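Only one protein chain is missing; all other protein chains are in place.
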Amino acid sequence: MGIGELPYDVAHVLGGAMLLVSFVLLYQRRVASLVNALALQGALLAMAAVWQGYVQGAPQLYVTGLIALVAKGVLIPIFLRRMMRKLAPGHHTEPASNIGLSMIGGALLVALAILVVLPVTTGAKALAREDLAVALSIILLGLLMMLMRRSALAQIAGLMTMENGLVLAAIGVAGMPLVIELSTAGLVLVAAVIAGLFARVMHERFDSLDTDMLDPHRGEGR
Amino acid sequence: MLTLLGACLLALLGLSALGVTGRAPRVVFLGCAAAAAGFGLAAAIALTGDGMAATALPVGPPWAPSLVALDPLSAWFLLILAVVAVPALLFAAASPAPPPAEGAAFPLFLAGMAAVLVAADGFTLLLGFELMSLASWALIAARHPTGVGRRTARLYLAFAAFSGLCLIAGFALLAPAGLGFAAIRAAPPEGWRAAMVLILVLLGAGSKAGLAPFHIWLPLAHPAAATPVSALMSGAMVKVALYVMIRLLLDLPGPAQPAWWGLPLIGLGAATALIGALRANLERDIKAILACSTLENMGLIVVGLGLALVFRGSDLRPLASLALAAVLLHALNHAGFKTLLFLCAGAVASLAGSRDPDRLGGLIHRMPWVAGCAMLGAFSAAALPPLSGFASEWLLLQSLIQGWRVAEMSIQLIAAGTLAVVGMAVGLAAAAMVRLLGLVFLGRPRTPRAAGAPDAVGMMRVALLLPAALSLLLAVLAAPMLSLTGGAIRQLLGANALAPVAGFDLVLGDAGARYAPWAVALLLALAVGLTWLAVRRRSSLAPTREPAWDGGFMPPPPHLPFGDPLSQVSAMGLGQPIRRSLGRVALAIRERHYPAMPGDPATATLRVDTEDRGFTQMLYPLARLRRRLSRRAEALRGRTLRINLSLAFGTLVFLLALVAWLERG
Partner (left out) sequence: MVVFGGLITQLLHLALILAGAPLLTGVVRWLKARLMGRRGAHPLQPWRDILKLLRKRPILADGASIVSRAAPYLAFGATLLAAALIPSFAQGMLLAGIADLLLIAGLLALARVALALNGHDAGTPFGGMGAAREMTFAVFAEPALLVCVMVFAVLAGSSNLDTIGAVFREGALGLRVSLLFAALALVAVALAENARVPVDNPATHLELTMVHEAMLLEASGRHLAVWEMQAALKLTLWFALLAAIFLPFGTASAGSGPLLWSLGLLFWLVKMGLLALMLAMFESAIAKMRVFRVPDFLGGALLLALLAAALIFVSTGLA
């Protein structure tokens, strides 16, 4: 498999698009757009998984793709959007600071990932090597995002990006066992963090963790 | 050849003696111009025919005679020296008589630079280098007996001493066998010695060439001198430092040095280019703007030099010769247009009475010759085709783009990053030049003095037209000029290296990219001319004059004949977008805003203080360290005799132990 062949090219484009979305996440200050970008990345991951399943002839990757699409492309974004509505309007954007710095940092991290992955993986297939480099970049960008951003939603976005990068790495390696388990475990982790955050938001807003406190406010977001 | 060079050098010494007396300053300067022209002649002979092999002089240090030679590399830089010196000296002759010290130091300055270039052994080179540094310090100090200028001169002297010391140490490491260049080439340095040579040369020659972080003296010292001296410092002296760098990094250590040698040069060069170009957009003195532009150009040249080292170390000889050609051609082009620009700035300063752009403006109406020359120089400096700056920067950008052919991925990534920084610097340089032209020559006069400035006449006009014509010539004949560097390129890169030239075009051997300056100039003239003809055929009405519409603002009242001075953009205002978006990369900026209070008739003001990060992050901490150390040393004086004695004793024992250890090794 090499450049100019369809399996390589499509995987290449999907991985690159995910990387691009990671940069959008790093750049974007509006929470609504952040959630949209996250959904897009989830959908792209699903497509990459399905494509890899088709190329490798590994049907379990279709399941991974389905999980990614349903959970990351649809459910979590919907949930995050709901949570966003609960935030005060002032929290819908973050103050723009250090955009240039974080973008330059992101570019340097990508270069670092490339320089690390390529020499280590000599002998592997071109597709896998490239996927690994992109996946590592996405993971590092997610970490950078968690470092540079303060709002909790952006932190979640960073965590999810990291998890997306992990799954991308896993599906790129032919014959990797337990891919489904891995992606599910990652999802559970993300869900747990979201739940924790949700609890914190509730706590800040209502000074209580009692969900009954929510009932009087039902329908307020609309 | 030796007679010609010797006669020129001796004539310079004689002129210096005449200069001390303070009599006939015009004769001194015209004589210097003649000597410089002699250097140019010798260089031209050496470039087109044969150079001069190493010849022993009857004078020299006790251990060996001084050697001089004129190989293609020295000849090229000697030509650059002549290109700068002749117009600058004509300008000096056209200016009012300077203080006698300046008349004495000027010939010595020239002689020092020429000595560095023709030297064929370390001693003569260092002697010339120190003469050049001291004479240029004297030239700055002569104009400024007290005040800020004197402090600038002292800062410059400190940096000059530092660079001299580093170079002496570098030569000491380079030449265990002997100081002659042939002896050094025979035993090239290796291992840690080679690395130390690299560091010392970067510190020594680099600080003279204005490489970051030792660039801070340059934008202060170059403008502080008289105009012809500024032109020589910016056009020629930094090139002499560059020559030393090429000689000590590319030539003497031999071709076996590793590729990573180029990387520090690329990094420092890119940083210098960015810092210089940025500061050129923020300075408020036209000569300081030009000095910062010198920083930018030196940065670009050093990037090219680093690339040449990288390519040579990676066995990519054609690309190395491309990068080296960019270095050599840009050095010459920069000498041409920077001399032109400095002389234009000097003409503005002396005829319109100020170097502050906020006291100038609209000079194109009163000084059409100066304005035309300045525009030509500024367009070259902004690297606009088909002018000279573009040809050499095209070569440099092409060699950066070719950086991907190096097999190392880290170098490829560095090349891409450097390309981005260099591109930014080129864009910033264009912005700086537009700002300079717009503030000084366009718009409305900002003071009565600027409104009544006369144009340059006589010898001053000749001094401006000479580099202007040369810049034009270099623009169209870039390729034939570059083919003159063939000898230097072969000398540094091996016998089968070629300058990237085909006929009148600059070409990239295998990549197939091509730049034909003559064709571009011709086509551009054709396009502009035909457009003009076509438009004028359809529209022949002569234009009328009206007050500026200015988006509907009221025309100024009669007591303001040049309009409201506050409604024209100021030097700070023009730099504001760049200061706000990029300024903090190079400068520590403090902005204080004093808003207009309700009921208070005072206007709102914005105060912006900028300081180079080189000061805030290198020099000030060093000064603090020095103060702390001297306080410690002061404390020693209060000790008892016994402690003082034991200190002296301890030092003695330590030195003896050191001697014992050295003798053992």
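Should a chain be cited, it is by its letter among A and B, assigned in written order, with residues numbered from 1 in that chain.
The working rule: a residue touches a chain if its C-beta (ideal position, glycine included) is under 8 Å from a C-beta of that chain, and two chains touch if they have at least 3 such contacts.
Note that the structure is a prediction, hence the values are computed from the model and not measured.
Contact with the chain not shown here comes from a single listed residue; of B:Met424, B:Ala469 or B:Leu498, that residue is B:Met424. One of B:Ala142, B:Leu265, B:Ala308 or B:Ala383 touches the chain omitted from the figure, and that residue is B:Ala383. Among the residues B:Ile140, B:Leu574 or B:Leu587, only B:Leu574 touches the chain that is left out of the figure.
By the touch rule set out above, chain A reaches the unshown chain at residues 2-6, 8-10, 12-13, 15-17, 19-20, 23, 27, 99-100, 103-104, 106-107, 110-111, 114, 118, 126, 129-130, 133. Mapped onto chain B, the footprint of the missing chain covers residues 361-362, 364-365, 379, 382-385, 390, 394, 397-398, 400-402, 404, 409, 412-413, 415-417, 419-424, 426-428, 430-431, 433-435, 437-439, 442-444, 508, 510-516, 519-520, 523-524, 527-529, 531-532, 535-536, 538-539, 541-553, 562-563, 567-569, 573-578, 580-582.
Here, only the chains that are shown with their structure count from here on.
Considering their complex, residues 409-410, 413 of chain B touch chain A. Taken together, the chain A residues at the contact with chain B in this complex read 111, 114-115, 118.
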